[in-house]
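Removed: one protein chain of the complex. Kept in place: all other protein chains.
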Amino acid sequence: MIAYGKDKSAVRDVTADIKRNAITAIMGPSGCGKSTLLRAINRMHELYPNIRTEGEIELNGESIYKMSTTKLRRKIGMVFQRPNPFPTMSIYENVIAGYDLNGSKLKKDQKDAIVESSLHDVGLFDEVKDSLNKKGNFLSGGQQQRLCIARALAFKPEVILMDEPTSALDPLSTAKIEDLLVELKNQYTIILVTHNMSQAARISDNAMFMYLGELVEYDKTKKMFTNPSDSRTEGYLTGKFG
Amino acid sequence: MKSEKITKLILLIASVIILLIFSGMAWSMVKGAIPAFGKFGFFGFIFSTEWNPTEDHEVYGAMPFIAGTLITSLLALIICFPLSFSTSLFIAEYFRKKRIAVVLGTLVDLLAGVPSIVYGLWGFYTIRPLIASLGFEGQGFGIFTSGLILAIMIIPYATSISNEIISMVPNELKEAAYSLGATRLEVITSVIIPNSRSGLVAGYILALGRALGETMAVTMLIGNANIIPKGLFSPGNSMASVIANQFGEADGLKLSALIAIGLLLFAVTALVNATGKMIIRKFA
Partner (left out) sequence: MDNNAIINTTDNSNWRELKSKLFLGIVILLSCITISPILLILYELISKGIKQINPDFFFKVAPDTLQAMTAVRNGEILPGGIANGISGTLLMVALAALIAIPVSIVIGIFLYENQGKKYANLIRTLTDILQGVPSVVLGLISYIWIVQGVTKGFSALAGSVALAIMMLPLIIRSTEETMKMLPISIKEAAAALGVPYHKIILKVMIPSGFSGLMTGILLSISRVIGETAPLMLTTLGSTAINLNIKKPTSAVPLQIWEFYNNPNMIDLVWSSSLFLLGFVLTLNIIAKRISLRYN
């Protein structure tokens, strides 16, 4: 359970087993607690006061609350709603930022390799290879978001959390990112919060439907979209509310 | 629409008052300073280290005061920085929007309300004996004591600007760094500071501008020796305090020399403040 302040609980009674190397989408109307749930997975909620949690989240059978947040967040990367590359850093520095922030002392060629492979993974390398040492502010929104994904990938995390990563992008950039996610799931476990039902239908393998802080349904995406078992899920998917 | 034109004209005329005050100030001070500059030469006056008001042997040079002002102000800035920057982090980052941050902010604001002369008294009766008891010469008067009090006096200005600048750093950048496993300290050093650097610099430039012109507290603590200070604990004098101190009995050439020092102080503070404001405006 996750609660803001004394008694208003935002998310409760969520039990789910997230599948490895798959995209799990979390859907639901705004305010249903999907972002809150996502942020609990890498303990981002602890940045803010007055948020209480109860219960257990495990990564490979190990409780995330027994790890330090620094360690946990290297295993569970995150991509945010709006592209947020560090404006004071070059593209190169942005990709390697995780290592630099964590005080890892890497040789130049190790860094080069990480930057190149991460940018390759998000399909950005050819577009920016001549301007790696420039600041990223000339990039388009979609490119910036892919840079942020590269930044998260640089650590080779096990899980990547994505909080509506395409909500600030145009349709073309969105399509590119969706293709990228499908490619990335071979190497990573992706948990994707989205308010966009068709996006969930297009790219996710499994889907959760949350409503008023509760997990209503969690199933294969195909099954949920064709034959939902809960009437509230059906109502949402057919546009009755949300 | 005739009345509209008249109203706009009145507004325009009022704005001219600022131009008049400004040019009038420059004009009056240049005119008042001419005898001193004429006698000793512009650079001769600035760089001379002698200040001798004895009749018939009158020699006036501004260097001891320029040196005293610059050294005490820079010292103040150095002492002020860690204190006000920590306070800003406390208020605008660590305990942002919490009750304790509001209390701290109010107390820092109160520092700005204390009149200069009260700082001087407190420095004289509390800080000076402390410094003297450390075993330094000169009963605790001097550069260090003045710099310390100046530092306290400029803290509220530096802090309130850095508070604003630090709280402007977008939350999403901080979150991005946290999501990469950064600790709070690492977020501060690699996200907050780089993203607010020019604003912070401007804040400290403006605080320096304050320190340069402070008069009473410095007058009461610097020791009023018209020499270039020989060390951190040596007595000296500043531009503002020599004006306040020696103005009472001044006329003729001495008055002109004091006005010339006032003109220099005006020019330096105007330059420092204009620079600070320019950076802030670009930043915002």
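Just so it is clear, A and B label the chains in written order, and each chain counts residues from 1 on its own.
By definition in this document, a residue touches a chain if its C-beta (ideal position, glycine included) is under 8 Å from a C-beta of that chain, and two chains touch if they have at least 3 such contacts.
This is a predicted model, so every value here is computed, not measured.
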Absent-chain contact - pick from B:A176, B:A240 or B:A257: B:A240
If I consider the whole complex, including the chain that's not displayed, which of B:A36, B:I143, B:L173 or B:L212 touches that chain? B:L212
What does the interface between chain A and the hidden chain look like in terms of residue numbers? 68, 70-71, 99, 102-106, 110, 113-114, 116-118, 120-121, 156
Counting contacts across the full complex, list the positions on chain B that touch the omitted chain. 3-4, 6-8, 10-12, 14-15, 17-19, 21-22, 24-25, 28-29, 32, 82-84, 86-87, 89-90, 94, 104, 107-111, 113-122, 124-126, 152, 155, 159, 181, 183-186, 188, 206, 209-210, 212-216, 219-220, 240, 243-244, 247-248, 258-259, 262, 265-266, 269-270, 272-274, 277
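As a working rule, only the chains that are shown with their structure count from here on.
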Chain A and chain B, separation of their C-alpha mean positions in angstrom: 49
Complex contacts: residues of chain B adjacent to chain A: 98, 170, 172-183, 186, 190-191, 194-195, 197
What part of chain A is in contact with chain B in the complex they form? 42, 44, 47, 49, 69-74, 77-78, 80, 82, 84-89, 97-98, 100-103, 148, 151-152, 155
